[in-house]
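Excluded from the complex is one protein chain; the other protein chains are retained at their positions.
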Amino acid sequence: MTAFKVERATRESRAFAVVLVAVVVVLATLPYWGDSGTMRLVSEMAYYLALAQLWNLLAGYAGLVSVGQQAFVGIGGYTLFYLSSQFGVHPLFALALAAPVCVVMSLPMALLVFRLRGAYFAIGTWVLAEALQLCVSLITPLGAGSGMSLTPAIVREIAPDRAGREIIVYWISLAIVVAVCATVYLLLRSKHGLALTAIRDSERASESLGVDTYRTKLLIYVVTAAATGVVGAFIFLQKLRLSPEAGFSINDWTVVVIFMVVIGGIGTLEGPIIGMLVYFALREVLADYGTWYLILLGVVAVVIMLRAREGIWGLVAQRFNLHLFSVRRYLTR
Amino acid sequence: MNAVQIVIQGALLGGLYALFAIGLSLSFGIMRLVNIAHGDLIVLSAYVGLMVINATGMHPIASLVVVMPVMFCLGYLLQRGLLNQTLSGGLLPPLLVTFGLSVIIENVLLEAFGADNRRLQAGALETQSIAVGGIAIGVYPLIVFATAVAAIAGLQLLFYRTALGRAFRATSDDAETAELMGIDNRHLYGLGLAIAMIFTALAGVLMAIRTNFDPAAGPIRLIFAFEAVIIGGLGSLWGTLLGGMVLGIAQAIGAALSPTWQILAGHIAFLIILIVRPSGFFPRTRD
Partner (left out) sequence: MSLLQTRSLRAFYGDFQALFDIDVTVEEGDTIAVIGANGAGKTTFLRAIAGALPCADDMVIFDGQPIGGRTAHEIVRLGIAMVPEGRRLFPSLTVEENLLLGAHSGRTGAWTLARVYELFPMLADHRGRPATLLSGGQQQMTAIGRALMSNPRLLLCDELSLGLAPVVIRDIYARLSTITNEGMTLIIVEQDINRALDASARFYCFLEGRVALTAQSHGFDRTAITSAYFGV
């Protein structure tokens, strides 16, 4: 009898992996041939991609549609600002500490919102984020309503000169997005990833097969929270200024991210990349049109959800049977 | 302001919150659709009222005669034209489509009306109060509360005493079998949102007399409606009134401290109920 093998990679995914590595290497060398404006832009694209991959992991794979991830962006930001200014912690170390802080905070939050299902879960996460924002605006050591700033002294701890700081911050953004994408990718390749795909297809069926859906979802929620917190800390490391409104802004950190994932293709790893690129392209073109730009995004998202649920990448993948990230398993001889 | 006055004021505010929540409840009860754009539709109603008033000089409450039918038609068209298509296909489409809709409505309103705060002027009605047992109670809050009670009573009549109500309940139970019994689901869902929008319009105009509003005022209304529904228990309209009152009282207590505490107190009350009684005060035994 012929033996069967389980393969993970396809010819396309191997080729894509090579391309990816090349892109990351090229981007890493940007400080040597690009200007600071370009570096800031790429950083912004990087952190939005990270947020998009994380939201996609939560909603597209674990089925947890959260409209409250901005809570962790804010928590991450405030962790950075508070620890570095009150306790003199080195800002980059404080940035890393955003992860454990978010883990600790996400557990009781999960306990609350996991009691809700579906769309009610979504609004519940939103309420939590709103409540956190209001709480923070009442806490004086956190700067209350007016917020906090990163003093020049703190900022100089990263690097003594401005150019050096820009380069280091830029490389951190690359490191973060690569780490986030790698984490999501490895998670999906693991048995947790298989569990997630099963849960996504049918929660009841997977439970009857022994998949612990509650724990799997909790794991994803906590991991996503931690990573979002680190990204949030980075965002405000770059902005140097943080207020409750900015830190917990649903428009900046959730609306845009959701649009990216939906338009690019929810439930795939390739989707958020496409979505992020589309968003930034549109932003360049429509920069002067303010509200019309958001209206257009809204209309596109609605049309995609109605007509092409798998987003732009979904259309491409179906048409060409293309899977660039090797998270699936193929049976071959 | 003494404690009794705070509680009464909060309880009456609950009437407005119940009105906010009715549309959301109906939508979920009949169509199993949670409309993320619900709060923005409340605000849209307020702007429609504003347009009617500016064009005709009517009193805000009189403008309801135009606003309610307009929103009724809009609701029917919205459900049949757009939202019906999201109903098959799981959790994501209704959520993300109504989310997109919410962003669209907010920004269209921003384009059309600008970001300024608005208010509908109802004249003397806004400040009148009557004395009951030595306590001054605002006439307007009393009217709003009475409207909420009348609305819920009317809806109970509709659902339990009419053929249409029977059809709604049957479709909510089992849409496929309802269709096999001769019910046109698509039309019924359209009517469902249309009726929900009547109350959304009512809520919008009544709110706009009481508070300032602007294009971004939608989301917080959705949250209040949602909190009232969860506190009261999914599936019970009278429960929603009670939920609204609990929310209103919590907020009134918080308001005594500061405006930030007002909203925060509401969130805290909601979160406590979520921990203690996740199914609310009057849960329906079936989902």
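Here the chain labels run A and B in written order, and each chain numbers its own residues starting at 1.
Quick note on the criterion: a contact is a pair of C-beta atoms (placed from the backbone, for glycine too) under 8 Å apart; a residue touches a chain by one contact, two chains touch by 3 or more.
This one's a predicted model, so the numbers in the text were calculated from it and none came from an experiment.
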Displayed chains contacting the withheld chain: B
Of B:124, B:180 or B:276, the residue in touch with the unshown chain: B:180
Residues of chain B in contact with the chain not shown: 163, 166-167, 169-170, 172-174, 176-185, 286
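The rule is short, and it goes like this: only the chains that are shown with their structure count from here on.
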Computed distance of Cα centres, chain B from chain A, in Å: 33
Touch list for chain A against partner chain B, complex: 59, 63, 65, 67, 111-112, 115-116, 118-120, 122-124, 126-128, 130-131, 134-135, 137-138, 145, 250, 255, 258-259, 262, 266, 291-292, 294-295, 297-299, 301-302, 305-306, 309
Contacting residues of chain B [partner chain A, same complex]: 34, 36, 82, 85-86, 89, 91-97, 99-104, 107-108, 110-111, 219-220, 222-223, 226-227, 230, 258, 260-261, 263-264, 267-268, 270-271, 274-275, 278
